[in-house]
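Every protein chain but one is kept in place in this view of the complex.
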Amino acid sequence: MKTYILQRFIQMIIVMLVVMLVSFIIVELPPGDFLTTLREQLTEQNVDPKVIDSTVEMYRARYGLGENWVIRFGKWAWSLMKGDMGYSMQHNRPASELMGERLSLTMWISIATLVFMFIVAVPIGMLSAIRQYSAWDHSFTFLALLGVSVPSFITALVFLLLSVTLLGATTVAGLFSPEYVTAEWSWAKFVDMLKHVWIILFIVGLGDTAGTIRVMRARMLDTLGEPYIDTARMKGLSSAKVYFRHALRVAINPIISSIGMRFPQIISGSTIVAIVLTLPLIGPLLLDSLLGEDVYLACSILVVLTLALVIGNFLADLALAWLDPRIRFES
Amino acid sequence: MVQDAAENVTSLETEVEAEERFDVTKQVSYGRLIYLRFLRNHAAVVAAFALVIIYLVTLVCPFFAPYDPNTRFLEKVAHPPLLPTFIDADGKFHLRPFVFATVQSRDPKTMERMYTKDTDQRFPLRLFVRGDEYTFLFWDSDLHLFGAQDSPVFLLGTDTQGRDLFSRILFGGRISTTVGLIGVAISLILGIVIGMASGYLGGAVDAVIQRGIEVLLSFPSLPLWMALSLSLPRHWSSIRIFLLITILLSIVGWGGLARVVRGMTLAVKSEEFVLASRMGGGGTWWILIRHILPTNLSYVIVAATLAVPGIILGETALSFLGLGIQPPMISWGVLLQDAQKVSFLSQMPWLIAPAFFIMATVLAFNFIGDGLRDALDPYSNF
Partner (left out) sequence: MNNAPDSDKVLDIRNLEVSFRSIAGTTRAVNGVSLDVRSGEIVGLVGESGCGKSVTIRSIVGLVPSPPARFENGEIWLRTRRGMTETVSLFKDTKALRQIRGRDVSMIFQEPMRSVHPMMTIGKQITEGILEHEVVDPAEAYERTIEMLDLVGLPNPAGQMNRYAHELSGGMRQRALIALALVCHPQLLLADEPTTALDVTIQAQILELIRDLRERMSMSVLLITHNMGVVANLADRISVMYLGKIVETGTVEEIFKEPAHPYTQGLLASMPSLFSQPKTHLQSLRGVVPELSMVPKGCVFADRCPHVMPKCDETPPVVELRADHSTACWLYADVEEPHGPDAATTLPAPSDDGAQAESVPSVDVIQLTRSEPVSDTGEAPPVDDGSVQLQIENVALHYPILRGLLRRQVGTVRAVDGVDLTIRRGETLGLVGESGCGKTSVGRLVTRLVEPSAGRLRFGADGQLEEITHISQKEMKRVRRSMGMVFQDPLSSLNARMNVRNIVGEPLMLHEIARGKAVDERVGELLEMVGLRAAHQSRFPHAFSGGQRQRIAIARALATEPSFLVADEPVSALDVSVQAQILNLLLTLQEQLSLSMLFIAHDIAVVRHVSDRIAVMYLGKIVELGNALEICVRPIHPYTEALLASIPLPMPGLETVRELPKGDLPDPANPPTGCRFHTRCPYSQPICAEEEPVLRPLSGAADHFGACHFQDELDLQGVEEIGDLSPPAVVNAGENMSNTQAT
């Protein structure tokens, strides 16, 4: 078990390094020199030329600009690990300040979506398998296929359309009621968010919930065909015990291991949904930075999102090892 | 000894005859067996037909669309959909469908445009009418499938600049659906080559490729695409941007396919028929091309079918965000940009129409992929 954890941990670190390298290459891809762009931008903003010179010099030193790419990558990665997300030229502020709350909200929404997906998909998929070919099964099989086919930004658009035409809304439904948008965090603000958040979870999670229903149904069907289910039935156990105690714990494994695959999709989904519904998440900031060619900010966002995912995958692996003795003992 | 052999063969002969009595289905090839199984899945067959129609119509869109996508009807800006009917204001039935004329006015309070039907004026629809000129595969024409004389027909309304949305959707579909096919083709080539190499060669090659795919798949695809789109030079021609976007989408998409191919290759590699082929003198290339590729191909086709929606949606999402296809080129994502603004959407809800075309296409691909997968399932009975 310990070697397994260690193994996965080392693997995670390697993946993280590669992710950072890839992101770095992406930053380097666009044409144009960062410092020139920075200087132009600061000049446009009528900043004191001395300040401009010192700022540019600071960045030249910090990121090793002008040196070869290995050193540049090293410096960039090192400052990133220290928590320095870089500097936003567009906003003229450090990136970490801009990301702050948006990042944590994005993570929380994504995790909540994951939980929502589990709570909805597992029972539905399980019941579909148990009552195979029933009306329940047929309707959810169809709905799941439909759900898989609708991308979250279209769900968001349809939701927007419905709230505009049916409810006559003039502004977009956000995470909070208008009076709380700028308010400090408080219990009341949290409660207010809960009132709004479920619809967002639904929009973001629809596709993945549908996908998980399909996987759960297939896995459950496979598991119910296994001989050890016959063994359990032959003990005289009730159907509920056979399904929950014996079948579910095996059938749910692939769902847990698929978190690694679902989580990136949920992040993708929440990014674009946040843009459509103008939610205070990381998505609009990313779009903003991209449209404004704010390279370092965009890249930092990409890296942070991906690293969060990699860590999430690592945790999912641990959960799986804890649940499944076959993995636990495979030293 | 000879007699023994003869007896042996005799009993076989009867066996063979006994078999022949009931092997109507047994002469068919594996491919045909799958085809027959696929036909049993009605939803998938309907989806296949729908998809053929979608691709046909979007491919020959200049003919099927009543107007050029850039033709502006300045008198009919933000016109709501006007569906052809058969029954006129007096309740009289006409065999040929027609549209009413509309008159623009403004709401006295909000100053919003309003269109009212003029039920006195009917414009019957006609097939094969002359209209905007176009060039389709070096062939100049002005023939359109349908239209009405003396009056425009807006099946799905017009946009803020008075362009016919239906025509624009067909033209946009040409880009969106093509991106899906080309993107999957690129992913497929990458996936098959890399996946087969990974599975057949094994060892260090396999380990490196697998870790690489793991890294690739651990990126959230949309933010990655968005970041990559930064590298697109803005001043490039739209066709080059289009190609680059397609390549970009498939670069992110091949990982999943490569995994499928690798898994299949590994499974097939240990099959006894591969060993038998080696015994018969087959070399690595012979086995890859004659045995492993055909055996994988059907599963790969399923995976590819199910991968097309991902790429279509990727393009749509990127263009929707303004990071993909750039106007004046049109794609479904570009068309949906207008629907993003709440103020537009509340006045012109029909702007969301491209979304339904996207959904129909994606749904069709998913249904077909599902049907193919079921048909390939060796445990499904026939």
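Which chain is which? They are A and B, in the order written, and residues in each are numbered from 1.
FYI, contacts are C-beta pairs under 8 Å (C-beta built on N, C-alpha and C of every residue); 3 or more make two chains touch, one makes a residue touch a chain.
Remember, predicted model here, so these are calculated numbers, not experimental data.
Novice: From the list B:Gly91, B:Pro108 or B:Gly283, pick the residue that touches the absent chain.
Specialist: B:Gly283
Novice: Tell me which residue among B:Tyr30, B:Phe86 or B:Trp236 touches the hidden chain in the full complex.
Specialist: B:Tyr30
Novice: To test your reading of the contact rule: which positions on subunit A touch the chain that is missing from view?
Specialist: 3, 7, 10-11, 226-228, 230-239, 245-246, 249-250, 323-326, 329, 331
Novice: Please identify, in ascending order, the residues of subunit B that touch the omitted chain?
Specialist: 1-16, 18-19, 21-23, 26-31, 33, 40, 207, 271-273, 275-283, 286, 290-291, 294-295, 381-382
Keep in mind that, in the parts below, only the chains that are shown with their structure count from here on.
Novice: Taking the mean of the C-alpha atoms as each chain's centre, how many Å separate subunit A from subunit B?
Specialist: 27
Novice: Note which residues of subunit B are touching subunit A in the complex, please.
Specialist: Residue positions touching the partner: 211, 214-215, 217-224, 226-231, 233, 309, 313, 316-317, 320-323, 336, 339-340, 342, 345-346, 349, 352, 355, 358-359, 362-363, 366-367, 370.
Novice: Residues of subunit A touching subunit B in their complex?
Specialist: My answer: residues 14-15, 18-19, 22-23, 26, 29-31, 145-146, 148-151, 153-154, 157-158, 160-161, 164-165, 169-172, 260-261, 263-265, 267-269, 271-272, 275-276, 286-287, 290-291, 293, 295, 298-299, 301-302, 305-306, 309-310, 313.
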